[in-house]
Structures are given as C-alpha cells and as structure tokens.
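What you see is the complex with one protein chain gone and the rest in place.
Moving on to chain A:
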Amino acid sequence: MRALQDCPPLSQEEARRFGRHLILPEFGSEGQRRLKAGSVLLVGVGGLGSPAALYLAAAGVGRIGLVDADRVEETNLQRQVAHGRASLGRPKTESAAARMRDLNPGVSIERHDTFLTAENALDLIGRYDVVIDGTDNFPTRYLVNDACVRLGKPNVFGGVLRFDGQLSVFDARHGPCYRCLFPSPPPVELAPNCAEAGVLGVLPGVIGALQATEAIKLLTGLGAPLIGSMLVYDGLDLSFDRVAIAKDPACPCCSRPPGEIVLKAEAMACAAPAPGRRIAPADLRARLAGGDAPLLLDVRNPPEWAGGIIPGAALLPRAEIEAALAELPDGAAPLPGHPLAGIPRDREVVVYCQGGLRSAAVIRALAAAGHPASRLLDLEGGFSAWDGPVARPVPEAAG
C-alpha cells in the first residue's frame, strides 16, 4: 500500500464521481487517493479480465495495463463482457480500453498487445503494483507466478472451468505462491480448457469481480487480502468455501532467493511422448495444393468450427473420439458405421485443434488404440497457426 503523502489529491470532479466510495468511512478520500496513485496489470483480457478491467477502471484505479495478443472472436462474447460485436476481429486490448475509457476517462490505460513471455514478464510486471492473473492456460499462469515471486508483487489469482471457480492472492512475501499449491501443471490429456470442457458464461464474471475486489483491497489497505486461503466457488450448489493453504518450505519457486528464480516457459508436459509426426502449416498447404492431400481431422468443438475450418476437414470433437475409442475392443479396427470408421488406417491423417494440445492427445489415443502412428501427423500450432484457405460455412460433421 502506498503512503498517503505519495498519493495525489482528488479533483472536485473526482470527489463527485467517486462520492459513493468517499462516503464509506473505511474507504474515504484516502482510499480513493491510493487507488488513483495505484496501478494494476491485467494479464489476459478475456472472461476474468473483462469484469476486472471494467470495475477497476470504474473504481478509479489510476493506471491499468492490459496484456493480451488475442483478437475478439464471436465465441468470446458469451462471457467476455468488455467486448462487443462491434469489436469482432479487433485486438482485445483495444476493445477493452475503449469501454474502460467510456466508464472513466481519467484512467490511464496502457495496452500491451503481446502474450506474456519469459522475455517480457519481468519488465511488464515490474511496472505495476498489483497483477491480476486472468490468463487461460497453465504455462502463462506459472510465468505470472514466477515473475511475481521474483519481483515481490502480489498476484491476484483466478481460475474458472465449467461451473467451478478458484480465487486466491499469492504474495510470496507473506504467504504461499501458486507453485506451493501446484508445483507443476497437469499433462495435456488431464487438463481440459474452457474450449473443450465448457464454462458457464457468468462464472468468470463472479470470479473476475472478486479479483478486482482483492486488487482494490491491496491498493487501499482495506480489509484482509485472501492470502493463505483458496476460495472455491461451486456455481451448481452456489457454495463458497475456503481452504487454508500454506507456504511450502520446499517450493520449487518461492523457497529460493528471488534473484535465483529463472523465468522459463513451462512446457505442457505429456504423460507419454507423443507418437506420430508433425507437419508445418506451409508443408500441409503445399500438399493440399499439390493434390497429395492427407485426410484432415478437426478435433475441436462445434462452436470453434463456426469460426472456420481447413477446407475438406472431417469434424469430430476430441471428446467424441475418446468416448468412441473407449468402446472399441483393444486393438480392434472400427466397423463401418462406427464413429471412427471415417478415420482410415491406411492413409495419412493430419489431426489439428486450435493450438495443438488436443490434437496431440487424440494422436496419442488413436495410436494406443492401434492406429499406425507413422500415418498420424500433428499440425504444428493448430488452426491458430494455419495461414492457408479457410472454409465456411461448417459442413456436416463426419462420422
């Protein structure tokens, strides 16, 4: 928390605008001045980052940084309320910044149209008082954690999946860090993301608003931040439970002197080496153009197909493939009519998903079920890296 003498006074307009804060005895003009002098970095401006960005701007945080390299897609709008139809295809930071300025033109918004990386994390996080982790993947979460521990910054953590939410404040100076709880991420096949497992649209609204609350508390010194506890929200039975957590004296991160913490991209390890081969987008494009076309298998979910597919791809979500494989006797080839009968074993099959995680899991599962691994190819970088032709509208699903 910043010393009051380092916080600028409020203008008359600000005193009027934030009157509902000023009238709270615990908050007062001191709290508002501390917010005005404070800064927050939002890593991810998606489901969690949207409500956090809007509430922090509205509350009068002086400087807010937005880190996100993604652009607004239609499937985002089910939950990412900082964006709208008019922003489709635009950078998320641009879309969110416009809404935030509309709420509060006095806030200074700094756009960082990039992903957080091991190279830029210390520089970006070092410029802000508080970090809100609203990312959507494990590697970035570990990067946020490690950088915050190294720099001695509080990390307001939020995570959502399906109907479940988690919230905590990790501040290694006063309590556990993320790695104290979860030293390493799950293997790909045990780590469904929201695109695969789904998420109730309002869920990140609940958790993102709580992250904003914790950030405001940290900046103003109000109340007790959620350090040393994990809040667990279950949207189905509407329960909020707290689990007491503690620093791990053998933590691979925060038990070390901060200066010795080396940032590195946490690889999403696979439980077993992925069989099959990989194919670069340019090589696939050349093969499709040259008439030497392998079968294409898109293992994303139907809403993702609506955003475009590689022309000619068979469409079969990963979950359906795994369910169908589970019903096959060991090593048996699928009979005609079986959902997997459309995946030939005597021809090369290029499997792709959005980013390359699910396709690797499918290839592993197909190979384990007897599909010749030498004929399975994983499209590098998935559909996100595909720069060839895209087909619309969505054809009928295969199988």
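Worth pointing out:
To be clear about the criterion, a residue touches a chain if its C-beta (ideal position, glycine included) is under 8 Å from a C-beta of that chain, and two chains touch if they have at least 3 such contacts; residues count from 1.
Keep this in mind: contacts and distances are computed from a predicted model.
Only one chain is not pictured, and the protein name UniProt records for it, out of "Molybdopterin synthase sulfur carrier subunit", "Sugar ABC transporter permease", "Heme exporter protein C" or "Lactate utilization protein", is "Molybdopterin synthase sulfur carrier subunit". Contact with the omitted chain, checked across A:G28, A:G152 or A:P186, is made by A:P186. In the complete assembly, the contact with the undisplayed chain comes from A:M230, out of A:M230, A:A313 or A:I343. Remark: the omitted chain is touched by one listed residue; of A:L122, A:A209 or A:I245 this is A:I245. Listed residues A:T135, A:N155, A:N301 or A:S359: the one in touch with the omitted chain is A:T135.
With the whole complex as reference, residues 44, 46-49, 133-138, 141, 158-164, 166, 181-186, 190-194, 197, 199, 204, 230, 232, 234, 236-237, 241-246, 248 of chain A touch the missing chain.
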